[in-house]
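This report concerns only the one structure given below.
Of the protein chains in this complex, one is absent; all others appear in place.
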Amino acid sequence: MSTKSRSLWSDAWLRLRNNKLATASLFLVLAILFACFVLRWFLPHDPNIGNLNDKYLAPNGTHWLGTDQLGRDLLTRMLDGGQISLMVAIIATTLTVAMGVIYGSVAGYVGGKVQNVMMRLVDGLLALPFLVIVILMREMIASQLEIVSEFLVDTWGWKSDLVQRFSNIIPLICAIAAFGWLSMGRIVCSQAANLAQMEYVEAARSLGLGYWKILFRHIVPNLLGTVIIYATLTIPSFILYEATLSFIGMGIEPPNSSWGMLIKDGANLIETQPSLLIFPALLFSLTLFGFNFLGDGLRDALDPKTAKD
Amino acid sequence: MLKAILSRIGQTTLVVFLLVSVCFFIVHALPGNPFTEERATSDVIIERMEASYGLDKPKIVQYGIYWKRMILDGDMGQSFNFKGIPVKTILLQSFPVSFQLGIVAMIFGCGIGMPLGVIAALYKNKWPDYLSMVIAMAGICLPSFVVGPLLQLWVAKPIPFLNIAGWMMPQDVLLPALTLGFGVAAYIARLMRGGMLEVLSQDYIRTARAKGVSTLNILLKHALRPAITPTVTYLGPAFAAVMTGSFVIETIFQIPGMGQHFIDAVLAKDIYLILGLVFFYGVLMGLANLAVDLLLLLINPRLRS
Partner (left out) sequence: MVICAVLASGSAETMAEKAANEGILLLGNGNEPKALDPHLVSGVIESNLLRALFEGLCIEHPSDDSASLPGAAQSWSANENFTEWTFNLQPTGKWSDGKPVTAHDFVFAYERMLHPDFPSGYSDMLYFIKNAEEFNKGQVTDFSQVGVKAIDDYTLLISLKAPTPFLPSLTKHFTWLPVPSHKVLEYGEMTEPYTAWTHEGNLVSNGGFQLKKWRQNHFIEVERNPHYWDRAAVSLNGIRYFPVKNANTETRMFLNGQLHATYTIPPDFIPTALKKYGEQIMQETYIGTRFVRANAQREFTSNPLIRQALSLCIDRQSIIDNILQGGQKVAGSVTPPFGSYQPKNMTAFDPAKAKLLLAQAGYGEDAKLPELELLTTDSDTNRRTAEAMQGLWREHLGLRVRIVQREWKSYLKMRSELDFDLMDGAWIGDYLDPTSFLDLWKGGNGNNNTGWSDAGYEAILAEAELIEDPATRYAKLLEAEAYVMEQIPAIPVYHYNTNYFLSPTVKNWHPLLLNTHPYKFVELQK
C-alpha cells in the first residue's frame, strides 16, 4: 500500500510539473503567500496608522500603491489583509473538505435510507440563516477568545495587536466552515453514489473487500477530482463570504483590513478613487486565478484516467 | 415512483418542521432585544411591547402557540421590526419580486455558464478553454457589490431606457439579474467543464470518437447527459438561493425582494419574520432538491435501481 501510494503522488507531481500553466500558478500562489506572510513584515509602513492629510495619495516613491481614505499605505494594507483573507479561506476550506468528504462519501456509498436521512439533514442545515450563525458564533466564542488572548498576551508576552487580529477571525472561520461543508457534502455524496454503482466497485465488493476499505481505497480517491475543483472554488467564495459580511458591517474588526473589506471600501469609491478598488481587486483576482489553475492542474495530475494518456 | 416522491415530500416536511423548531430556539439566543431603538425605551415599555406579541410567556408555550397558529390559521405571526405587519404579507409581497429576478438570473446563469463550460472542456488547455475559464473566474472573483455598481455606471448610465436602480419598469430586472446570474454562471461553467472532462475521458466516448462520430454528435447524444450531473446537483440549492434573493444586489439595485429581509430581520432580531423566512426557504429548498433528484433520475437511469 505504501509504495503504491508514493508512486501515485510522485507521478502526480511529475505530471503537474509538466503542466506549464499549473506550475506557473503554483509559483504565483507561493509568491503571494510569501509576500503576505513574509515580505509584509519588511515594509516600512504601519498598515493601521496613517496621516489623515495624506489621504488618497497617488502611487509614489514612499507609498508604492498610494494611500487610502485615512492616509494609510495601500500596499501594506493589501498584504496585511491578505494574511487575514487567506487564513480565513484556507483554514475554512480545509475544514470544509475534511467534513464534507467524510460525511458525503459515507452517505453516498452507504446509500439507501442512511443517505436519505443524512442528505435531508444537510438540506435542513443549509436553510439556516447564515447571519444568525455568524452572530451567535461571535457571541459564543468571543468571550472565550478574550480569555485565551489575554492569557497569551500576559503570560507568554505575545503582541496584543497580533493576537487580537487573529483571534477575531476565529468565529468567522467557524461560521463559514459550519456552512461550507454542507454543499461540499452534498456534491461529494451524489458523486459517491454514482461511483458506488460503478463496475469496479461492484467487482471489489464481490471480491469480498470490506466496507471501509472500498470506501477509502476506491471511492474517496476517485472523488479527488471533484473535491479539488470544488475546493478551489470555495477558497474564493469564502474570501467573498468575508467580504459580504463586511458589506453589511459584520466583517473583521477595524482597523484590520482584509481583501473583502478593501474591495468593498473600494467599490464605494468607483467614481472618485478607482485605484483603491483596482489594486486590491487585482491582487485578489490574481490569487484566485492562481488557485484555480493550480487546482485544475492538480486535478489532471491526480486523475487516474488522464494518467493513461 | 409516486410512492418515492410522496415519501420524499414527507421527509421534507419533517425536515422543515425540525429546521423551524431549531431556529425558534436559536434566534431567541441572538443578542439584544427586538424592541430597543436608538432612542432609549424604558424597560416597562419594552415589557409591554413584548407582552403584546406574547413574548412574556415561557419559550415552550410560545413555541406551541407558534405552531398552533401556523397550522390552524396559517398565521405566521407579525413582524416586530415593521410593527404590526403580518409576516405572511411581507413574504407575499417580496417573493414574487425575487422569483422574477431569480428566473431571469438563472436564465442568464445557465445561458452563459453551460456553453462556456462545454467549450472549455472540448478545447481543453487551448485558448478557448483559458478564455472561458478567465470569464468564469471573473464571475467568481468579482463580488456582486463590484459588478453591480460597474453595470450601473457602464451600462445603465449611458443607455437611456435602463434605470440605475429601482423596480418600476419591466427592464429593471435586467441588470440585477445579470449581476446575480454572473456569479451562478461562473460556478456552472466550472462544474460543467469538470463533468464534461470526466465524461470525455470515458472509454465509450473514446470508442465513439475512434469510430469517427462527429464532435457535435458525441456531445449531444452521449456526453451532455452524464456530464450535466454535477451541474444539476448544484442547481438545486442554487435555485433556492437565487429565488430568495440577495441582500447585496437588492440594496444596490433597490429591489423589494426577499434577500433584504434575510439580513434585516436577523439584525433587527425580528423573530417571527426570521422564522417565516426560514420556513419558506426550507420548503423551497426541499422542493428544489426534490426536483433535482427527479431530474437526475431522468438523466441517469442507472440510479433508478
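We call the chains A and B, going by the order they appear; numbering starts again at 1 in every chain.
Just so it is clear, a residue touches a chain if its C-beta (ideal position, glycine included) is under 8 Å from a C-beta of that chain, and two chains touch if they have at least 3 such contacts.
What you see is a predicted model; the values in this text were computed from it and never measured.
Colleague: Under the definition given at the start, what are the shown partners of the omitted chain?
Modeller: A, B
Colleague: I'm checking contacts with the chain that's been left out. Which of A:60, A:144, A:160 or A:197 qualifies?
Modeller: Candidates A:60, A:144, A:160 or A:197; residue touching the omitted chain: A:160.
Colleague: In the whole complex, not just what's shown, which of B:107, B:153 or B:220 touches the removed chain?
Modeller: Among B:107, B:153 or B:220, only B:153 touches the chain that is not shown.
Colleague: From the list B:144, B:163 or B:246, pick the residue that touches the absent chain.
Modeller: Looking across B:144, B:163 or B:246, the contact with the absent chain belongs to B:163.
Colleague: For chain A, which residues touch the unseen chain?
Modeller: 48-50, 52-53, 55, 69-71, 135, 139, 160, 164, 248-250, 253-255, 265, 268-269, 271-273
Colleague: If you put the missing chain back, which residues of chain B would it touch?
Modeller: Against the left-out chain, chain B lists 30-42, 44-46, 48-49, 52-53, 78, 81-85, 89-90, 93-94, 97, 149, 152-153, 156-157, 160-161, 163-168, 170-171, 174, 250-254, 256-257, 260-261, 267-269.
Quick note on the criterion: only the chains that are shown with their structure count from here on.
Colleague: Hey, how far is the Cα centre of chain A from the one of chain B, in Å?
Modeller: 22
Colleague: Applying the document's contact rule, which stretches of chain A touch chain B when the two form their complex?
Modeller: 21, 116, 119-121, 123-129, 131-132, 135-136, 139, 183, 186-187, 190-191, 193-194, 197, 225-226, 229, 233, 236-237, 240, 243-244, 247-248, 260, 263-264, 266-267, 270-271, 277, 281, 284-285, 288-289, 292-293, 296, 299, 303, 305-306
Colleague: Please name which positions on chain B make contact with chain A in the complex.
Modeller: 11-12, 14-16, 18-19, 22-23, 26-27, 29-31, 125, 130, 133-134, 137-138, 140-143, 145-146, 149-150, 153, 187, 190-191, 194, 198, 201-202, 229-230, 233-234, 237, 247-248, 262-263, 266-267, 274, 277-278, 281-282, 285-286, 289, 296, 300, 302-303, 305
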